[in-house]
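Every protein chain except one is present and positioned as in the full complex.
Then we have chain A:
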Amino acid sequence: TPRHATPGIPSRSLPARKPGNVLEEARARLHVSSVPDSLPCREQEFQDIYSFVESKIVGGNGGCMYISGVPGTGKTATVHEVIRCLQHASEQDELPSFRFIEINGMKMTDPHQAYVQILQKLTNQKATADHAAALLEKRFSNPAPQKETTVLLVDELDLLWTKKQNVMYNLFDWPTRRYARLVVLAIANTMDLPERIMINRVASRLGLTRMSFQPYSFKQLQQIITSRLNQVKAFEEDAVQLVSRKVAALSGDARRCLDICRRATEICEHSSSRQPGSGLVGMAHVMEALDEMFSSSYISAIRCASTQEQLFLRAVIAEFRRLGLEEATFQQVFVQHRALCRMEGLQPISVSEGLAVCQRLGTSRILLLEPSRLDLLLRVRLNVSQDDVLYALKED
């Protein structure tokens, strides 16, 4: 059989362009991938993780640390920063040398792949999952002279969950072995993950060294943006403050914050090409970007729907009111639809057309529908609140 290799992205032939103006420069700096050298507002966490790992490396023993926090609070970036500092220190001979290995639960097709990846990164050996587990078990439980400390970062820990939890158990059991010299840093999103999904013997091995990353407050977000922009004068102060306040109120996600800022620079660039202004990102641009990011698309979808589709939504709501339920069959709604058509002075549509209208709304997830083979008996529910639908329909 012919082998079809996975397609690849063509490699770049020209070097990437240098940023031309202030806004492009700002955009490059605000990009999520350009991790800055210093992480503002995470000094305390940095210190804690640094001293934990450092003490383990110096002492030559193993340990576990569980790091939690909502997405976009800088967990992975902080740990990477710690490792970078430690590696720098060991190059300067201030610390004994250590190895750093990183695995990510999201990048694995199966939790047992974790063994394979760890073994490959440790010894460049390839093995099946079972064999790799046995080899790692042997490696971590037997004494060996001059073994250096291994620091293992496990990102997205919750995806390594299996029914028997043997992967998690092993990951947290190896550091407790006498000769293992393994430091495990586990990262996940929820604080109570050990209590919720781990059985007791796994949770107890994980230990009590926990750290939770709080969501950024608006001051911190503001500081992050200004530190990233540094010398580049692209934003008005108020604009930055508005973005950080909005994001902090919703999630405190730094990535989201940077995305909005970048979108705002794009909007600014677009508008200044039409009417040359100050060239600074102002309140209006940020407001527009925030609207784009946070507003729900359902309302605009309903507003742009065809006359019959809007009429059908009105029929759905009328039928819900009549029944006093949040669910009706297509048959019931269609009777209402017919009546509405007559009232509006439109030609009543056939059942087939009515079903087509209903299923088109179902396809865009404004309605929740059952499989279409039930035709007249398929139950219709709204996926948006009734108030939203009424608000969207009232405009004209």
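Here, a contact is a pair of C-beta atoms (placed from the backbone, for glycine too) under 8 Å apart; a residue touches a chain by one contact, two chains touch by 3 or more; residues count from 1.
Assume contacts and distances are computed from a predicted model.
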Chain not present in the shown complex, as UniProt names it (candidates "Origin recognition complex subunit 5", "BolA-like protein", "Trafficking protein particle complex subunit" or "Light-independent protochlorophyllide reductase subunit B"): "Origin recognition complex subunit 5"
Residue among A:L23, A:M168 or A:L369 that touches the chain left out of view: A:L369
Hidden-chain contact residue, picked from the options A:L280, A:A318 or A:A356: A:A356
Where the missing chain touches chain A, by residue: 1-2, 4, 351-352, 355-356, 359-360, 362-363, 369, 371-373, 375
